[in-house]
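Removed: one protein chain of the complex. Kept in place: all other protein chains.
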Amino acid sequence: MRDATLVEAINAALARAMQEDERVLVLGEDVGKDGGVFRATDGLLARFGPARVFDTPVAEAAIAGMSVGLAAQGFCPVAEIQFMGFAYAAIDQLLNHAARLRTRTRGRLSCPMVLRTPCGAGVHAPEHHSESGEACFTNIPGLRVVVPSSPRRGYGLLLAAIRDSDPVVFLEPTRLYRAVREPVADDGTSLPLDRCITLREGGDVTLVGWGGVVPEMLAAAERLAAEGTQADVIDVATLVPLDAETILASVAGTGRCVICHEAPLTGGFGAEIAARLAGPGLFSLLAPVERVTGWDTIVPLSRLERHYLPGVERILAAARRSLRHG
Amino acid sequence: MRDATLVEAINAALARAMQEDERVLVLGEDVGKDGGVFRATDGLLARFGPARVFDTPVAEAAIAGMSVGLAAQGFCPVAEIQFMGFAYAAIDQLLNHAARLRTRTRGRLSCPMVLRTPCGAGVHAPEHHSESGEACFTNIPGLRVVVPSSPRRGYGLLLAAIRDSDPVVFLEPTRLYRAVREPVADDGTSLPLDRCITLREGGDVTLVGWGGVVPEMLAAAERLAAEGTQADVIDVATLVPLDAETILASVAGTGRCVICHEAPLTGGFGAEIAARLAGPGLFSLLAPVERVTGWDTIVPLSRLERHYLPGVERILAAARRSLRHG
Amino acid sequence: MSTSRVAEFDVVLTRYLDIDGAPLGPLPAFAADAADLVPLYRALIRTRTFDAKAVALQRTGRLGTFASSLGQEAVGVGAASAMAADDVLVPSFRDQAAQLWRGVTPVELLLYWGGDERGSDFAGPRGDFPISVPVASHVPHAAGVALALKLRNEARAVLCIIGDGATSKGDFYEALNIAGAWQLPLVVLVNNNQWAISVRREAQSAAQTLAQKAIAAGVPGEQVDGNDVITVHDTVANAIARARAGEGTSLIEALTYRLSDHTTADDARRYRGDAEVSLHWHGEPVARLRQYLVGQGAWSRDDEEHALADAADEMERATEAYLAMAPQPVSAMFDHLFATLPVSLRSERDEAMGGEAGHA
Partner (left out) sequence: MSTSRVAEFDVVLTRYLDIDGAPLGPLPAFAADAADLVPLYRALIRTRTFDAKAVALQRTGRLGTFASSLGQEAVGVGAASAMAADDVLVPSFRDQAAQLWRGVTPVELLLYWGGDERGSDFAGPRGDFPISVPVASHVPHAAGVALALKLRNEARAVLCIIGDGATSKGDFYEALNIAGAWQLPLVVLVNNNQWAISVRREAQSAAQTLAQKAIAAGVPGEQVDGNDVITVHDTVANAIARARAGEGTSLIEALTYRLSDHTTADDARRYRGDAEVSLHWHGEPVARLRQYLVGQGAWSRDDEEHALADAADEMERATEAYLAMAPQPVSAMFDHLFATLPVSLRSERDEAMGGEAGHA
């Protein structure tokens, strides 16, 4: 496969998974002929036919709930929710059923499903199309929560999510869908679902985050390098189960950590990383842990959007505050 | 009012609020003649009549959504969801509508509603009746999240929640409903919705938590006192907006903090408190922040329930680990 | 102005036995020989005996909250007996009648209601879903299972049982609508026992019948006398046959009455009078079928005594086995959470099993 955008990589991973395992199904609103409103499922209907790719009525709870039934029967449904703003209607099914089917039947039934949905702001989308709601899912035991931040990672993580035997919520940052291209080898290689991914090693300060802010973190790292500061940059990628080791190991070296995410600060999943640092990581810390996040406000409509999004400048400021210590 | 249990105090607060403000309505499943499955609404139908207290069909999304409509029209609906396990169907309405009606209309419409629901384990309840799902709500800007842990606090906080001009999720720990009685003055005095409540001042170690674990924290503090260690005990009470100052001030004195909650560890709201300590509170810390929480598992059915619940022994062990430092 | 009638519908109510067990006409073929109904009758008794035992165990602190099916036994027995072994049951929390018929054992049911997850790991109908406590949220599962069967071109069907209250929940409509649109092999059976805890059926919906909710989904809907096991069996059998034949989804409303409290945690006298309940004892399903069988000479007082004793005996033995069951290990909380426990959870499991933790 030549250079691909994130959405093309997602598409390739879906096709690959469907190709290699006929239990894999794709369902959701407009995933068929239309190929998904972002074209993530483009071409799948033509290639795999209407018994494996189907448009659903507008009914998110049922999309998730039917996926539970399909999964219990041995299929591997990959359900698309058109935007994260409409995924909340599926939480009940994920929490009360998908995440616990294996536990409550002591393994008699299981639920190998993936719920994919675009998330996040930055594309001047309409109301309700810009939220980052991962924290609604990260405290649900039995669920994995994954957020890719590049075409290659999107490909590898999605393949892993589909092959996994348990339910995965897979959140795709809308603003990264077409942001960059990179070479993606469509060779069926997946990435592990329990590891953070270190994108850059520096040793002076740790920048850790996921999703839409990852390119901002990398840009900030460039800027810092120009100032003579070398940053470790970690893409959390899989929020749950959390690979705290990689983050702790980095901070053990740097003593400084800036946690970045687009979701609001309070109760955001960044707090979990900070908590690991305040616990097992405490004695590594030379400076207060910084969090650079969306405000504790509703994501504004497009005109004010850029004032909401945590970007390079705020990350830099936090890193510099951190570096002033010790 | 004589000595009251938590559920009686909730009942008294509801009656008081309805008495003082005719815009207050009570709705939910079985809240009428039956008085609620826990009797929280007992007697309200008889006293205030069917135009102010009504049984709804079994439809949690609509209970929340209709409350939005009622609130936009100037009523103050207090909706009961029978158990937290059934409240997830209401998240969509809370997140996409209730929490943002004021913001999206620039104040033209607002949403003064309360969504009450019992939460937590410890009463050997059936499946899906024991979860602590507060983290599904604490990253939703525009929402307040309150968890009382005693009859008096239940009364004062619920009155405040009902009188508040914005939406409040009010989570009542089932196992505290009838656990203790204490004198509750039914005098209409509310408690602030932006303050933690310090239950005990010690100075050696801070125990902070909410809901069902608060009595465990107090018991642990007694045990510690017997060992010569004096604990600060803080009931967070209002999770959002979070009164970090009170917690930081306590830890500034003790240098040690044990955060307790019943919800699973990873992505739980305890992480937010730990994050505040790792940030602004870092230089107060003498020991790693401890979290004593439910496991990252499904709450088991009743037979194993006690192995899930974080109790005195685990809190003590954490406090002692903390005290071994520095 | 032009007005045209673009669609017409009706709802039909069927019963074979009258309230006193007298046939209202010829019975369906499967019931032609009264002796063939004896297994159904035994199943009604077995369910009632199980319920009584479970309530007694709860009252004496040896079982958790339990939902009796008193008075509604014919709904589950009639429906389950109309299923093939390879059909799939997706039950609610009050469906022990159907579960017992399908081969879930009394010990498994007691384990479940006694707070032990192993009770949902049935040895019998391994493809059946565990009960759904959240009202109506299992109808989408049933539709998903039905879709799976259809995708595999299997001539099998799914039966999902819900209550009258469940017909107010969005999940029910969403799933029924999709099942209709996709012609899934699904039968949704409504146990209309007239109450959803303290809320009367009439307060749940202005719809004159619950069967007519099918019209919204464009699928057949009908009412049956849910206290007549013959009618329930026959109607469900027809609906399942249609489903297996690729003719799609059906909705059946079974009219019955909840003679017990909602659950052992409920006190129904707070919201309904004894007089109403007493009235409904006339026509309850066990007496009704017995009257018919006795009238046909297919059942005697002696048979009755033996059957009751057999059922009591079975439940006594089940209780003993249940009470003797060794507890699950504490690690069970972790053992079934994922196919493979993530590394990050190992230390939690160790701590739960008694080891001291580090800071989280």
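Of note:
Which chain is which? They are A, B and C, in the order written, and residues in each are numbered from 1.
To be clear about the criterion, a residue touches a chain if its C-beta (ideal position, glycine included) is under 8 Å from a C-beta of that chain, and two chains touch if they have at least 3 such contacts.
Since this is a predicted model, take the numbers as computed values, not measurements.
Taking the full assembly into account, the omitted chain touches A, B, C. Remark: the omitted chain is touched by one listed residue; of B:5, B:93, B:117 or B:174 this is B:93.
When the omitted chain is restored, the residue from C:51, C:95, C:108 or C:174 that touches it is C:174. Checked against the full complex, the candidates C:204, C:227, C:263 or C:319 give a single residue touching the omitted chain, namely C:204. Touching the omitted chain from chain B are residues 25, 51, 56-57, 59, 61-62, 64-75, 77, 92-93, 96-97, 102-110, 141-142, 164-166, 194, 241-244, 275, 279-280.
Contacts to the hidden chain, counted on chain C, fall at residues 1-16, 18, 24-28, 168-174, 177-178, 180-181, 183, 203-209, 211-213, 215-219, 223, 231, 248. Residues 29-30, 32-35, 37, 55, 57-62, 85-86, 89, 124-129, 265, 288-293, 295-298, 300-305, 307-308, 314, 317-318, 321-322 are the ones on chain A that touch the missing chain.
Assume only the chains that are shown with their structure count from here on.
A centroid comparison over C-alpha atoms places C as the chain most distant from chain A. Rounded to whole angstrom, the centroid-to-centroid distance between chain B and chain C, based on C-alpha atoms, equals 36 Å.
As a whole-number value, the distance joining the C-alpha centres of chain A and chain C reads 40 Å. Chain A and chain B have Cα centroids separated by 29 Å.
Across the assembly, chain B contributes 61, 85-86, 89, 127-128, 288-291, 295-298 as residues in contact with two or more other chains.
Multi-chain contact residues of chain C (touching two or more other chains) are listed as 117, 134, 170, 332, 337, 345, 358-360.
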